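Complex shown without one protein chain; remaining protein chains in place.
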């Protein structure tokens, strides 16, 4: 058996390529949409991908299953658990070779057996796969691909749908289903390897570790959520629903597309190099999105194309792009030529396919010299921020998640999570300057760029929240209702 | 003035980017179709391409003028000389910004003036451009972009249309027009730089030098064709029509498309990595074309995908691909991943856009181990070739150009230029083994791969023609009529 | 805790980077010598490498510990177990910051604790590390870095020293020590992750799986060697010493250097591009080594620089280079420019630092046209091999390992493992042509290139051993004594 964990650092997502060398066949579990990455690995190992499987309908990225089914004629294994809301629709839209799985179903790739285990909670149809290497002489499983059920040190959050898509009342029943799934999990042997669907940095859980895999026995002992499950169902439910970060709103769109079927991609988009004239024409437009991927936020603040969004090409890129770019909006990138391909991949993985053009950061210097002024956003430090409650012409805006806000914030600060800014910015006062902050300045910088693009008057606090003088000056509790006057 | 000569090594083609730094404007003369290459250079020099110009309707590559007009809104300057057969049709097919030029017309890019000179011969509508750098303080031209009129040490061949497209009786009138153009040329001042449209290796002339530019005075003194023109028109016509290599047949298609308008490209094709299964399915098919771009012909002969064409990715690549691949046939490449992009560019430049997939050469090794046998073609040396005239079961086939053949060949050898093989292979005997040779083994190897693909029984002479024992054993003169029995 | 398994595909070697994000500190376990690869990863994760640790004195590659100690001032943790023959000498040769460890010793990197466990067998001083993530809230280990003690599905071979370096009588005591270590291992909890020092393809064991890690419980159940240990010590010793492949002889050199201290590297060697003249001068020389890294053995056989060694740049590269290149010999590479850096890394990792120059494979084509003939080696298929015992002018030479030979070979065939050819080729008859074969043709091709370089007359059987007609024609048992007459 050949086993490869394939990590998408930006989405903190793990796919798995599992192959039988004896027969030259392989399967991919939870592929992303740009499937050439898996074909390349398989080819190098002299394997052919004959099947793909999904643990569940993903919310944070578009699945590559349909792409495989369409282009390479592979067999698709999908969950048939969950109620009618959780059925894959796309498999009926073409002449696909698919199998719908229920708890206990098994299938083989060469000499490797995969057994389906229904593990609802994160989502109702969620399944996991027990993998047994018969070719290696084993008759019991080596590990379990757990998708968004069990992570290293965490569990997949059961509140995602409600948080992201506003399906009311879904959280608690989901948490209880997850509790039951954990009970089943505790019946598995200690030595089993756990191959999760996400690593540290994913929005699909709250405390994922930066270790790529774990074991049943280790999680039994040290996973905080599972320890709560050993106390009582209530303790578990309380724990699991507390303090989950606001998921990006684009998650709802991912769910919809993964169910109905992501658009078939064929090839990756190839944005063209923009001429200076085209750059000029993009300036200030809000019907298109210019994503400025530079890593240095000070440089962005000092000068950027009017209307462009600060989306540094680091781990926050999919979150920012997914949250601030409207579906189907033509996208333009400020990006180094050498990174352009990787940025396009990142966008395609969350369904932003309409990437039209790009210009290198140097083009901004030329723009400034020749065609007009770049925009700037003023940066301030925390020592110049005063606590207040909307008095005067300045308002303080905290763009961290609500649980961070509740633990301590600038007195009087408004709170809108940066991932919700696009739909909630209308709640903000439009006649006062907004002083935008977060924990380190990173989220604040992206949020400020969006607010500026939308016509707000903003400064950004490019500073660590730790620099806010704490004693006697920090407030706790929920945000006030935002007054839009 | 900024001046850049941009060389496509594979087509031996020169485009020119000429810019006025004072106004930031630039023009490209004779662009290829993948125009991003010029935009990139202009952008790096802080110039914007505002215009393109063509010297003539090209026969050896697709022009990028329409692509520029369509995508970047640049102004197009084209010839209005020549009769009705030589009018650009595509400019009327869209809302293009174009100017049709006649002899003497001038226009400016910033402070740079271009003056049109009608220089027919290679083609009837051919024009050249005298370039004057007013910004640099000059009031006389610095140089002339001569397209396929004057090369370094050669002139553009006037026989191309007749040779490539079978327009009978066109050669001699063309040669006489060229004679007149040369007379005009001799009236230009000696010091003028000559910026030609092609360099060494192009099929548009017979003796182009590997020096990128020249001057009027130097060509007056040392260009063999011009020296003949100083003797008499007849001497010139005889000289210019003698010994021109057979042009590839795809030239006719280029002419047609450049006149009617090449398809608008937008982005470059992105072939996908082939799986092993897909490779198997391509084996032996003649409705698609597999181009094996490996440089090492011995390796190709020893093992290649059945039906694949030997098209090494060197200077012969466009000729082989253009001559052996039918228009619109789906194309697959055996190519190193790192070269795939460059190979796609080469194909697009001659209108072969349907590039579907690729596999690295290593995949062939895997294919051979797993899926079936690769094909091979036997290689022999010249010392095992016997002269004969179709007696026995072997036939010797010389795939060099006719002028090479006439200078000396294996007695009894048939002759079909390798660039004409696709349309003429039916003339070859189908019941005898063909021993294919050329000067070095390179052209023979590609031709043999095509013949094998088409069902002929072939061996290739992988050797230098110099190794053919000359004394008493070499024949001269024209080829026999090919007997197909 | 951040955990990264770093795989060197060519050596099938795993190093581990383990970091504490809270303090920004990290350790590397079993680094290779080109340490920039680890620094790069650590830097990207905002970690600083403060320490390195070794599980044992490696035999198959040079350790990077001294390089780290010298260049980056990191602390080095090394074994103090084993007798005087197994003490690290280099730590006393400079002002290094080092700690020598005995069984039970613990140390910390940030909040991560490493506990030393003496696990002799593969080598006497071998230690493993139990890793506990206190920062993650655990008070028991998550996993064990086992070096060459426990692999996935295998154990580190205890015979290496005797086989590779001729230390007589070392095997059996080592095997017994390994048996004791296994007993200790079986006392560990099932859920513990096992992080081995090698993966599939390493010469340090015989049946390593292509799964990157395992658990104590899984190995307890399915590791064939451990299952034998559960029967009896004798059964274990017999099993473990049987059928181990001949290790490459360069292993002895690695041991020596890792003990005395590998030369400090500073920067990687930078071979220069060779001119045609230099290539000519290298032709046929045996005081230098030309490694031809092309993957296609047919191409190599058809034409290669006289005296060059077939060392395809795949997983066999370190074995071939380590076995066929004499220490300190100037090395020249036939390699694609884009692969040259990776090839240099591979060589440096086994102590071959004197890489002087390189030429791309295309240069061979030019060489052949201009400067003289390339050498070739005749290829034959198995159907043309006749069994015999040195009668006539042909001798069959089997270059597989002895255990493969014993299972079945061509009757009368001589046997020298391809990794021992450099020291044993003198035993071969010098007046008869050698027909060299192995299982697939790969090892035979490299061995044949070496034999040709050393003056033998060879052909290579480029075929699968399965194509040898088996019935009544296959011999078993040990090889005859080679007659050199």
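Order as written gives the chain letters A, B and C; numbering starts at 1 within each chain.
In this text, a contact is a pair of C-beta atoms (placed from the backbone, for glycine too) under 8 Å apart; a residue touches a chain by one contact, two chains touch by 3 or more.
Every value quoted in this text rests on a predicted model; they were computed, and no experiment measured them.
Listed by label, the shown chains that the missing chain touches in the whole complex are A, B, C.
Here one chain is not drawn; of B:138, B:186 or B:476, the residue touching it is B:138.
Checked against the full complex, the candidates A:234, A:281 or A:362 give a single residue touching the omitted chain, namely A:362. Considering B:105, B:162 or B:213, the position touching the chain not shown turns out to be B:213 (whole complex).
In the full complex, chain B touches the omitted chain through residues 1-3, 5, 21, 133, 136-138, 140, 142, 153, 189-193, 200, 209-218, 220-222, 224.
Residues 295-296, 298-299, 302-303, 336, 338, 361-362, 365, 369, 440 of chain A touch the missing chain (whole complex, contact as defined above). As for the chain not pictured, it touches chain C at residues 24, 36, 39-40, 42-43, 46, 48-49, 71-73, 266-270, 272-273, 275-278, 359, 363, 366, 369-370.
Everything that follows uses one rule, which is that only the chains that are shown with their structure count from here on.
Taking the CA centroid of chain C as reference, the farthest chain centroid is that of B. The set of chain B residues touching two or more other chains comprises 369.
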